[in-house]
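Worksheet: one structure, shown below.
Of the protein chains in this complex, one is absent; all others appear in place.
For subunit A:
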Amino acid sequence: MKSAVIVFPGSNCDRDLAVAFEAATGSKPAMVWHRDTELPDDIDLIGVPGGFSYGDYLRSGAMAARSPVMQAVARAADRGAFVLGICNGFQVLTESGLLPGALLRNAGGHFVCRDVALTVENAQSAFTSRYAAGEAIRFPVAHHDGNYFADDATLDRLEGEGRVALRYAESVNGSARAIAGVLNEAGNVLGMMPHPERVIEPAHGSTDGQRLFAGLVEGLLARA
C-alpha cells in the first residue's frame, strides 16, 4: 500500500498526517515536495495536509492549488487513488477544482481553535465506513477560513448525492448547511476542515480519528 503526503512551503500538519498514515498502513508515506511533478507509481492514498501554504497569499490554498504537484494529484485522483485534504488541504482541493465550492473567512471573523462536535452524515464512503451514519464524534478544528460556500444548486446536489460526509453539530464557522466535509462525485476525494490526524492515540485525549484512516486502509485492501 503506497501513500504520500504533499508538502507545501507553509504546511504544518504534514508530519502529523504522515504519522497517522504510517500507523494505519504500516509503512511510511512518501513526503512529496510541491515542486515535484510526479507521484510514486500506483499511489493508493494521498494526503493534502493542513497549514498555511504560501502564507495564505491571495486566498487560502490558491497558490498551492496551482503548484506542479497538484497536476499529479489530479491525475492520481482520476485513476481512483484516495485523496484526503484536511483543513488547508481542503482549501487546496476546492481551489484546484477537485472539490466544488470554496472556503470563506469564518462568519464570526475569528480564528477557531477547539474541539467541535460533528455528525457523520454519510457512512458509506471509504473515508467514513468505520463510523455509523448519524454517529456523533469530536475532532479538533484550527482555522480562519473554514466557512464552506457553494451556490444552492451545488449544495442541493451534494446533499442529494450523499456527498456531505460530515456536518458540524454546533455553531463553528458559518458553513453553508453546517458542512464540515465533502466528497467528490466518485467518492475517492474527501476534503474536511476538522483534523482527524490529531485524535488517533489515547494520549491525544480521543481516538475518534483513528477509524477514518483504518477505514481507508480497509477500503484499499478490499480493492486489491
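Throughout what follows, a residue touches a chain if its C-beta (ideal position, glycine included) is under 8 Å from a C-beta of that chain, and two chains touch if they have at least 3 such contacts; residues count from 1.
Simple rule for what comes next: contacts and distances are computed from a predicted model.
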UniProt protein name of the chain not shown, from "Anti-sigma-K factor rskA", "Ferrous iron transport protein B", "Phosphoribosylformylglycinamidine synthase subunit PurS" or "Sugar ABC transporter permease": "Phosphoribosylformylglycinamidine synthase subunit PurS"
Selected from A:M1, A:V19, A:A62 or A:A214 as touching the chain missing from the view: A:A62
From A:R15, A:R105 or A:R138, residue that would touch the chain that is not displayed: A:R105
Residues of subunit A in contact with the chain not shown: 58-59, 62, 66, 94-95, 100-102, 104-109, 147, 149-150, 174
